[in-house]
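To start, the structure itself, in structure tokens.
Every protein chain except one is present and positioned as in the full complex.
The block that comes next holds chain A.
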């Protein structure tokens, strides 16, 4: 809000400690804002404020927000996003989570390399990002927390400052403590964005483990290397919980078919058992992972990657084991600032800052002087929490905005709310744009049509 337009009535007291810079993201759960602290002790420190709307179905604080709060209140780790405050506005019953602001995320970093600088990410950066991601994940897993929705847009990286280049795992809206769950985890509806979804989930596993996060890390590792999602399946949109044949097919094509010898418990997985789509039939024989990721089959990087993409979740490498892998011991060694190597020599890239829509206030209303209505375009992209979805689709709003069509039923809201990461969904446009620029342009739109990069699939639909 700050001094931007919009009404100042009902402005809660806690809000006065921040200067609102603008909106940086939007999702079904609500909006994400960039703000700066006013108080002298932390003056100018950037904060990302995630505003949760009161759910429309009359069921109070969304379970997504509850989950995120309850987990983040318990954990602190250098590689996990820091929840600095929770605020409540009793007047409109909205809830705000204030996080340390991270300027970058892996989604944007990968995209920048692929579309702007057109070169791969240097080895030091890839290794440092991966090591820190694993380090954070190891902490979560040893605290019995499964993230369940790891994807590049949920892996944030700090911008300039004391923590420059430090990875922060974000978006705990789906995360769960997995000791003694009251209900089978799968009852929450399908989780994990389809491209990063582990094969046991795709095959209908009811009880899954922290190994699902490691699969996602493997996919992210490959994407950091090649700048392309490793398994880009087309999502089946049926409800509930459809069988994702294409996604499995993409995986089989690269890794070869799973076999009962290598993965004994495969026999118990519902979709494998039923084999309605003949997934047991052997279409692909050779594994081609190393050629897809352009790695020598003998390299430590390849060895680590293939261990993350192990079919059998019980054999899949754990975060703790991965941290000990030889890949991290050989040069270049990973560092705390993933962007700037300790030894000079490697060139590093300046990543663009997150675009900010400076015309939207904390109520989500757009200021009057806006020359172009925010609503039309932004509403569409805005309804798409994952940045994966928001910008790349060709302008066929309904195609993208599946979420809007979903009726407001309690259970659905329950499963849908959490999409975006703090980092993730918040970047519906991704046009590098100077922060604080007073004009009212909104990003989005000029991103469309990336050749060879079809509109991605929405995940976690019920």
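Criterion: contacts are C-beta pairs under 8 Å (C-beta built on N, C-alpha and C of every residue); 3 or more make two chains touch, one makes a residue touch a chain; residues count from 1.
Basically, contacts and distances are computed from a predicted model.
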Practice task
Using the UniProt record as the reference, specify the protein name of the hidden chain from among "Metaxin", "B-like cyclin", "Vacuolar-sorting protein SNF8" or "C-3 sterol dehydrogenase".
Solution key: "B-like cyclin"
Problem - Contact residue for the chain not shown (choose from A:17, A:54 or A:226) - result: A:54
Fill in the blank from the handout: Of A:43, A:73 or A:282, the residue that touches the missing chain is A:73
Fill in the blank from the handout: Residues of chain A touching the missing chain are 54, 58-61, 63, 66, 69-71, 73-74, 86, 88, 90, 93, 95, 142-144, 176-177, 179-183, 188, 410, 414
